[in-house]
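Here's the structure we're looking at; comments come further down.
Here's a slice of the assembly, chains where they normally sit.
Going in written order, the chains are labelled A and B, and every chain counts its residues from 1.
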Amino acid sequence: MKDFLNESTIQLGVCYYPEHWPEEMWEEDFRRIKDMGFLYVRMAEFAWSIFEPIEGTFEFDLFDRAIQLAKKYDLKVIIGTPTATPPAWLTDKYPEVLNVSREGVRYNHGSRRHYNYNSEIYRTFSKRIVLEMVEHYKSNSTVVGWQIDNEINCEMNVFYSNADHDSFRQWVKNKYQTLEGLNDAWGTVFWNQTYTDWKQIYLTRPTVTHSYNPHQLLDEKRFISDSAISFVQMQANIIRSITDKQWVTTNGMFGHLDNHRMTKEVLDFYAYDSYPNFNKVIEDKSMMPLHDRKWSMNLSTVRSFGGNFAIFEQQAGPGGWVNRLEQPTPRPGQLRLWTYQSIAHGADLVLYFRWRTATKGSEIYWHGINDYHNLPNRRITELKQTSEEIHKIGNTIFHSEYISDAAILTDYPNEWDGEEDNWYGHFIKESKEAWFKAFQYHHIPVDFVNITQEMSLETLAKYRILVYPHPAILTETTAHLLTRYVEQGGTIIFGARTGYKDLTGQTYMKAFPGYIKDLVGVTVEEYTLLNGWQENPDVNLLNKQFKTTGFNEVLQPEVENVEVMGTYLNAHYEGKPALTKRSVSTGTAYYYGSVFNYQTASILLEDMEATNYQHLFILTPDIELAVRKKDGVSIYLLLNYSYQSQHIQLKAEMENLLDNQTCSGSITLTGYDVLVLKEK
Amino acid sequence: MKDFLNESTIQLGVCYYPEHWPEEMWEEDFRRIKDMGFLYVRMAEFAWSIFEPIEGTFEFDLFDRAIQLAKKYDLKVIIGTPTATPPAWLTDKYPEVLNVSREGVRYNHGSRRHYNYNSEIYRTFSKRIVLEMVEHYKSNSTVVGWQIDNEINCEMNVFYSNADHDSFRQWVKNKYQTLEGLNDAWGTVFWNQTYTDWKQIYLTRPTVTHSYNPHQLLDEKRFISDSAISFVQMQANIIRSITDKQWVTTNGMFGHLDNHRMTKEVLDFYAYDSYPNFNKVIEDKSMMPLHDRKWSMNLSTVRSFGGNFAIFEQQAGPGGWVNRLEQPTPRPGQLRLWTYQSIAHGADLVLYFRWRTATKGSEIYWHGINDYHNLPNRRITELKQTSEEIHKIGNTIFHSEYISDAAILTDYPNEWDGEEDNWYGHFIKESKEAWFKAFQYHHIPVDFVNITQEMSLETLAKYRILVYPHPAILTETTAHLLTRYVEQGGTIIFGARTGYKDLTGQTYMKAFPGYIKDLVGVTVEEYTLLNGWQENPDVNLLNKQFKTTGFNEVLQPEVENVEVMGTYLNAHYEGKPALTKRSVSTGTAYYYGSVFNYQTASILLEDMEATNYQHLFILTPDIELAVRKKDGVSIYLLLNYSYQSQHIQLKAEMENLLDNQTCSGSITLTGYDVLVLKEK
């Protein structure tokens, strides 16, 4: 996060919607917010018809009064532009602003996020409301920043209104210039899909068997991302054209959106909404499930957008809508733990969602800090304590850097192409989670890095280890970059399905793994999808046996110095290579012909000798270790995700920042407890 | 049932559709119907295009001839108005009369119940056909009564045609008078749903994530119920304006319909269609599943509409449509058992569905008494015997009263709001069935009582015990009523989620359980939904241990005389109260912070000392006991739902009405057998 915040320590805050409550409650609410030690109040992101109750008529009284009261208690206010929920008068009069399903069913007033990004009418109305609001608040010193819209691409990340079809047609025209170019990129010669006029082109429409041209689908997602970013950009431009004293961001992290580009090109910093209790369903029955710790993965991803960030919605109670997303109550200690989780991963500002549980609407079960009854409860007590702690230690961590020398590579082309491709797409998610789990449970801090065609070696070179699980799409440019990375001393590992596609999603006419064949020194002799039809083959990797899942590639070493580190133990390719390792200059390239799981990732981490801080700590798997550095000093955050106490060892003397005691040797963390240590 | 029937004993009958059969078969059919001992014949409910083959042209010949033959055999005829299935000519010419899905797909000719209640055109056509039919048959002494339409709200109980949207707009205008009132009731300030013009208002329309404004949805169901009742009322008014010699009813029991109000305001009595073989799927793998005995619950609900009732369709064989609802064949004895089940619960008239299995259409597997082949079969034999028995004992039971001093409370606001609310809705159904099961297996007769804002204490005071499982919506009025009920000596028990919502479905800003806090003497300290994410906590209730399900509320006694009867055994609220009991004047109020199951309901019944007739009988769980009283004399119906013989004890001498023998001591009921005893 850049210096837009003008803070010197981590600040907390809360989301508060004055329009939901009797005005006579406001002042006591702001007073208690202040009393909690909170500085920031976020508001107004769904309040369009408060600001513009009638088309073209603008009113600011309600929020002016609320902001005035916030000012009285020295609070800072963040205002959301209200474009996520158009007024009833707008959509009723101009239904063409609404989003539509692929099958043609229009989404109507009654929930949220039912508009489309490409309607000219919607853009016109959005511009005007944003302009009016920014003009009104540009000189209000209590208002420190703007959140654009709310949770872009949440709930629905596909769009098929007429405006979207029209805009897509223009988008492909810009991209390909000629129909020949488009026909080539989409491989339309297959199944006679050749386009002979631009007007024949649409976003994917219903087809028999729900199968669509896969190359068109990939472009469709690029287009959706571009549409969303352009909508945010449009608002940011208005704000910046009027004021340079208020920062600009947006919040959330949702599909079909290049958050890296949006953060870099449009935002002052990124804001995330963190709800670790979405882990409510036992989604992971494998060894050592991540549960709420999966949010450390999400937060690491957020960190990759642009460094430190804000949390605009930090879970403050059980969440849920009336008819979906039923979450249990966070246990005592979890709200505090999750606050530290956000901070450990790079949050420099944390706002809880929300001050008080709503008494009406679809989110009456999305609990705030306060209950409906507004009486004391254990969540208030816990967050009051948390706030006091953060005030004590905040400036030591504020603006510090998350330290890691390993990274998991991700990229949008594979993510979006893989969504529709059952022959590799889900392997990406599986392996990413398996690797993150292995890093976590071995206390090896890890970053996520989004690799692009423009990326410099410098960005990668700071990591000792890169994991790039299943990049089916892999260009010559990327292969060249990764080769240079290994040559300068880096270690990289690839999984099955690497390198067989180009950026259109078409396959190369090359031996697998395509352009990185020379780096890893192997080709794929043959391969098979594993789909439950036959028993999954076993593999011996580094003298341990595992069952493979998902996919098997039989590897064929092509150069001398390829070391076979693992072989298949059955199927017709019994005895053939499954895992190889090759030294290239001072670096190393691994290739694994299958999908990773926790166990295979763990033994590979060991073989790669990843940095695990065993010289400083003996930790249990339930503890997450985050290492932050600021002004040359390391801070260690130890987070206990277990309900049970954990017994750990400190091999060096450190300062416990929470109680300012020196500590070393045996230490016990009670359930959900947190340690913040500073090296001495 | 009031005296409309003009009978002095329980009569039987059958549904017979002359238009389905060659006319030469009719007389023999009526002769054999008479020979079965049946008196009533129900017909014509789908015969619109027989009566009006061409728009505006009416013909009565076919049914006149059939009714004439029925008269010849001294049968009484019930005619159905045919509005459940409009003619092809009508819907083809006026497609606006058809119902439409929320997504806009129109339901067309080809099945049944595809019309909407609010089309002015459909109402006009319906009025005319009813008027013509009643005018034609008003003086026909063979025709004794009218069934309006058929199974209102069966198959489909939501309606989204334009007529429905328009009518709903008018309905909310009538209800709320001002947009401000509507916006308040629907909490539209949340997510910017505020309406600024009546024309913006619709029934719920498609939204992203299929989430709708929950308060609007609750009103939508009230509107559907009102629409259905008004359609029935319209027909009843026509009939009553023409004749006072023929009674008026309708049949079935389906969703989104306030049957209590309809019965009271519109009908002479209620008629139910009883198909205990819908238990075909093993829906209940818990301890002691209800299976066909669940229909005792349905029949008890029907009894709550307006006392004794008629059965217009009593199962007479396996049921099923061509492509759904596949039912096995009733076992020998079950058809007789189910007839007694209906009578035990309040049926004063029972018509079997149907005389002969249809040879065409969607219901060729909905078997009648006779098979396609019209030859003798075991069902005919069994029902002939049953008919003889009913003729023997019918007048002893006819118009008698079902005796119970316990009741389960239900209400429409919670039923309808709970349909969409995953945070309590399904608990109502679960707990209702658990309690009914506990009452059943302990031989404690129980009523259902529909509680309303207008209810008098008198109605409740006749019960010693009330069970009100999870009334999330609970007003101050209801709390006051229930408090007076307890004060005058009643016992009441509530379950989790009681009392946190008002009649709009919005939450109170009050400590739970809201307005009944003072009655039960506890508040809810905290709570959590149980959704499988963590192991469900155990509870110790009255010294027995159970696993809780669904929801946990941690109770906090607020007054002195609250007795803690159960505590949680684990989770972070280990040791805290789960069940409390409080004496109020001469009454008692229990509160249980979780969802009921068979076991918890059973031990609570014991603690409440419910009337279980152990002074008269020692029964096995498979036996249902029903107690009827007439002219001060008690009649006991004992029904064996098991395939196996049951050995029971009579502690007093009684008269077996079926064989007129005196009996006492050990008695064996064979599989599916029935005893009808009269106290001596």
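Criterion: a contact is a pair of C-beta atoms (placed from the backbone, for glycine too) under 8 Å apart; a residue touches a chain by one contact, two chains touch by 3 or more.
Please read all numbers here as calculations on a predicted model, not as lab measurements.
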One sequence, 2 chains in place: how many copies belong to the entire complex?
3
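Everything that follows uses one rule, which is that only the chains that are shown with their structure count from here on.
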Please work out the Cα centroid separation of chain A and chain B, and write it as a whole number of Å.
50
Considering the complex alone, what residue numbers of chain B touch chain A?
103-104, 186-187, 189-197, 199-200, 202, 204-216, 420-423, 500, 504, 506-512, 526-534, 572
Once bound in the complex, which stretches of chain A touch chain B?
19-20, 46-50, 53-54, 82, 85-89, 92, 99, 101, 105-114, 155-156, 279-282, 318, 320-324, 326-329, 331-332, 357-365, 372-375, 377-378
